[in-house]
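Here it is, the structure, as C-alpha cells.
As you look at this complex, bear in mind that one protein chain is not there, while each of the others sits in place.
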Amino acid sequence: MSFLSIRNLSVRLKKGPPLLRRVSLEVAAGEVRGLVGESGAGKSMIGKAVLGILPPSVEVTEGEILLDGVDLLRLPIAERRRRIGASAALIPQDPLTALNPSHRIGPQITDRLVDILGWTRADAEARARALLAEVQIPDPDRVLRSYPHELSGGMRQRVLIASAFAAEPKLIVADEPTTALDVTVQKQILKLIAGMQARHGTALLFVTHDLGVVSKVCQKLSVLYAGMVVEDTSVADFFAAPRHPYSAALLAATPKYTDPSAGLQPVPDTVIATVQAEVAAFDRGTARG
Amino acid sequence: MTGGPRVADLYSVQDLHLSLADMTAKPLMGAAPLIDILHGLTFTIPKGAVVGIVGGSGSGKSTLGRALVRLLEPSGGRILFDGTDITHLPEAALRPLRRRFQMIFQDPMSSLNPRHRVGTIIAEPLRLHGFDSLPDRVARALDQVGLPRAFAARYPHELSGGQRQRVGIARAIALEPDFILADEIVSGLDVSSQAQVLNLLEQLVRDLGLTLAFISHDLSVIRRLCQRTIVLYRGKIVEDRPTADLFADPRAAYTRELLDAIPLPDPAQPWV
Partner (left out) sequence: MQGTEPGYWLGTDSLGRDVLSRILHGARVALAVALVAGTITCLVGATLGLMAGFLRGWVDMVISRLIDIWMAFPPVLFSILLIAVLGPGLWSIIIAIVVIDWTRFARVIRAEAMAQGAMDYVASARVAGRGRIGTMLREILPNVLPTIVVLLTLEMGIAVIVEAILSFVNLSISTDDPTWGGMIAEGRTSVHQAWWVLVFPLITLFLTVLSFSQLGEGLKDRFDPVLR
C-alpha cells in the first residue's frame, strides 16, 4: 500500500481559476517520486497541499490526500497538523529565508522536537548533533551555536536537510531544494538527500524542473502542465521513451553537454496547443459534471 | 602603436585586479577591509565572438562581468574597450561610451523597475543617449525579442519570468550596442523558458552582429552557445580555450569537477 496517496485533488484560487486539476499520484514507503513541470505548473502546490501549508488565497475543491491510510482533508485542523507534524517534513527551496535570522541554529532544530513532539532537551540536542554529522558538517557544535548568516548557502541547506530528518518523518517534500545552489554544491546536496533517504527509508516527493536531477534521484515521476498530470511513469520508462508529446518536448529542451546539437529546443507551438486543448477539455468536463 | 591590442579585439583585459570592501568585517570606526576578488586576469574578446565565462559561486565571474561594463572600478590592471582605456575613466567620459556595452541581469524580478511600464523601461536608455523616434524603436525592440507590441503598456508584474527576461534583452539591444554581457540570465528560469531565451539570444547575436559574454555556472548551456570558454576559479583564469577543445579534453581539475557535477538526463549514466 502506498504511504502517500493523492486522489483527484483539485485546488483553485478562491473564486478564481483552477491551479490543480484532479491530480492523482502514489508514493510507496521509501520511494522517491519526482514532480516536474514548468513554473506555474502546480508542482509546488501539490507539496504544499500535502503538508497543509497552502496559501490562504487558495482552496481545495475536491479530492483526498491519504497519509498512511488517513485522509488529511477530512480531519479537523488540529488533528491534521498533529499527523503531518509527526510524519512529514519539508526541505524548502531557499535556505536563506527558511531559517530565522535572529535565532541560532541549535534551537531552530531542537525547538520543534521539544515543544511539539515532547522530546527532552538532552535527547533533542544529541539528535541535532548526530544529524549534523550525518549531513557531513565538520564541526557540529560550532554550527549549532551559529546564526544562519554566518553559514554559506550550502551549509544552510545541509542544516535544513538535517532538520527535516530530525523527527524521523515517513515522508519528506523537497521543494526545488537545489535550485538556488551552485552546480557543484547541488551535486553534494543531492547525493546527501538521496543517501539519507535511502538510509532512513523515507518516502520523498521531489519537486523540480530539472530532468537531469530527476534521472539521478527519482524512481517514479509525474509530469505536470497547468495543474494537470500529463504523464505518470517510472523514470526508466520515461527517459527511454516518453509517451506524451509534452514530456518529449521537455526532454528536448533540457541541455545535454555531451551532445551540443541536442537540447535547448523550445517547446513547439503544436505541442503547447495539444496540451492546452487537453486542459480545455478537462475544464469543459468538470463544468458539465 | 607597437605591442598594443589588435583592432579586431573589442575588449582587451590586462592583469585585471579588483577588490571590494568586506562590509561584514567593517569595524565601528574606519573603512571596511578590502577583499581581493579578481587576481590578475588577462584575456581578449574579439569582435563578434561569443565567450562563455564559467565558474562557481565565489569564482568572481559576476564581478568580472560588472568590471567589463564599468559598474565596478578595477583596483589594478587595464581594460581596453575598442582601443580606449576605460579602466579609470570618470563617469562623464564614460557616459557616451556606455551606449556600446550593455548588460542583461540575472533576476527578472529586480532588473525591471516595478513601477515603470515596459515601454518606459525600454525607452529610458534611448532617451538618455539622445535617440529619436522612441516609440518606433521600442516597438522594433519588442518585435525583435518576440513580444507583442501591446506589452509596452504593461507593468513587469503582469509578465512571466521568461517574458521579463526578454524585456531585459529588448532594453539592451534597443541601444544598438556592440557588446552585451549576459549575467546568468537563464539561471532562474525553467527548461522551456530557458530554451526560448537562449535561442533568441543566439539569433540576435547572428542578426545584429553582437559580441557576447555569457556568464553562467551551467556548462551545458555554455557548450551550446559559446565558441570560446573562460573558466574562473577563485578569481583566476584556469582555462581559456575554444569550447569544443575544453569539453573534449578538460585540463584544469576544476573544469572536470564542473563537468562531473552536471546531472545528465539519463538514468543509466551513474553519477560518480
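Each chain gets a letter, A and B, in the order it is written, and its residues are counted from 1.
As a working rule, a residue touches a chain if its C-beta (ideal position, glycine included) is under 8 Å from a C-beta of that chain, and two chains touch if they have at least 3 such contacts.
Being a predicted model, the structure only gives us computed values, none of them experimental.
Within the full complex, the chain left out of the display contacts the shown chains B. Set against the missing chain, the residues B:P46, B:G77 or B:P125 yield one that touches it, B:P125. Summary of contacts with the chain left out: across B:A8, B:L71 or B:A150, the touching residue is B:L71.
Within the complete assembly, B:R99 is the residue of B:H39, B:R78 or B:R99 that touches the hidden chain. Across B:L175, B:V197 or B:L232, the residue that sits in touch with the chain not pictured is B:L175.
Although one chain is not shown, part of chain B still touches it, namely residues 66, 69, 71, 91, 94-96, 98-99, 101-103, 105-107, 110-116, 121, 124-125, 128-129, 155, 157, 168, 171, 175.
One rule holds in what follows: only the chains that are shown with their structure count from here on.
Once the centre of each chain is set as its mean CA position, chain A and chain B turn out to be 32 Å apart. Interface of chain B with chain A (complex): residues 56-57, 160-161, 189-196, 198-199, 217-221, 223-224, 247, 257-268, 271.
On the side of chain A, the complex with chain B involves touching residues 37-40, 153, 182-187, 190-191, 209-216, 235-236, 239, 249-251, 253-258, 260, 263-267.
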